[in-house]
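Here the structure comes first, spelled out in structure tokens, and everything after it is commentary.
Complex shown without one protein chain; remaining protein chains in place.
Coming up: chain A.
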Amino acid sequence: MTATARVLPAISTGRRVKNTFVQGLVWLAFGLAIIPLISVLWLVVKNGLARFDLTFLTHSMRGIAPRDAGGGAYHAILGTLEQVAIATVISVPIGLLTAIYLVEYGQGRRLARTISFFVDVMTGIPSVVAGLFILAFWILILGFGFSGFAGALALSILMMPTVVRSAEEMLRLVPTELREASYALGVPKWRTIVRVVLPTAFTGIVTGVMLAIARVAGETAPLLLTVFITNSINEDPFNGPQMGLPLYIFDQMGRPNDTAIDRAWAGALTLILIVMLLNLVARVIAWWRSPAKAR
């Protein structure tokens, strides 16, 4: 670009000024976008460290009044891990099978186009609506109580479309030649998919799943409506209200005491660490598999 500028006659001042002005604006936009990120991360780390200790990670809030110091998020961390694990177990098979249908079997069919469209639309379902649906269906109509499992159902609804989309993208990247080579050897289609296509796309799919997990691990609204809130440790995700880490933060930040707010910040730090770790691992897997793709 600089080379062309040197050869050509000078650009008029007006055009040059406009060009520089826009360049400045674009840099400014990037700066503006980064400021909140830095502010959020800085405050979470600074305020979160105050209570981010062993007590916090190993104790629940049982018997601790809002004004009391101490207490922790063990019950919430445990709940989040269980709920997210169950949500993953539910949504990954369904999401993956749907992606296989869309890529391998559905080509050009009306049903596939419909599913594909609604998967996109499903991505945009507000998380609170997913929570309301499970509340209406699972808790109010079927009569099951608040439980970690109900929360996991709500989370899995939010996870499915993300899993479908990322798995679909990865399956499409598998070269057609690979499939054709397998067919040429007389391997039936479904075996080709299971033995050739899926292993080829495996790491990509794992990356997508981890990003989906990271996304739902921070969801609060659906848990509020389905898991409810408890201060005690409840190891059983199928019976009784549980806690989730996002829910814990929301619960603590709603209490106007410094001790509670400190706990909320420590919870936020824990949650961000978990989410960022999942993100990082996912990116590292993706990067490790395809060093050529820079962006």
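Before moving on, here are some points about what is shown:
Everything that follows uses one rule, which is that a residue touches a chain if its C-beta (ideal position, glycine included) is under 8 Å from a C-beta of that chain, and two chains touch if they have at least 3 such contacts; residues count from 1.
Here is the rule we go by: contacts and distances are computed from a predicted model.
Missing chain, UniProt name from the options "Sugar ABC transporter ATP-binding protein", "Phosphate transport system permease protein", "Stage V sporulation protein AE" or "1,2-phenylacetyl-CoA epoxidase subunit B": "Phosphate transport system permease protein". Contact with the omitted chain, checked across A:Met61, A:Met160 or A:Ile205, is made by A:Met160.
Touch with the chain omitted from the figure is made, among A:Ala50, A:Leu81 or A:Ile272, by A:Ile272. Residues of chain A in touch with the missing chain: 1, 4, 8, 11, 15-16, 18-19, 22-23, 25-30, 32-34, 36-37, 39-41, 43-44, 47, 93-98, 100-102, 104-108, 111-112, 114-115, 117-130, 132-133, 135-137, 140-141, 157, 160-161, 164-165, 169, 176, 179-180, 183, 186-194, 214-215, 217-221, 224-225, 246, 249-250, 253-254, 261, 264-265, 268, 271-272, 275-276, 279, 283, 294-295.
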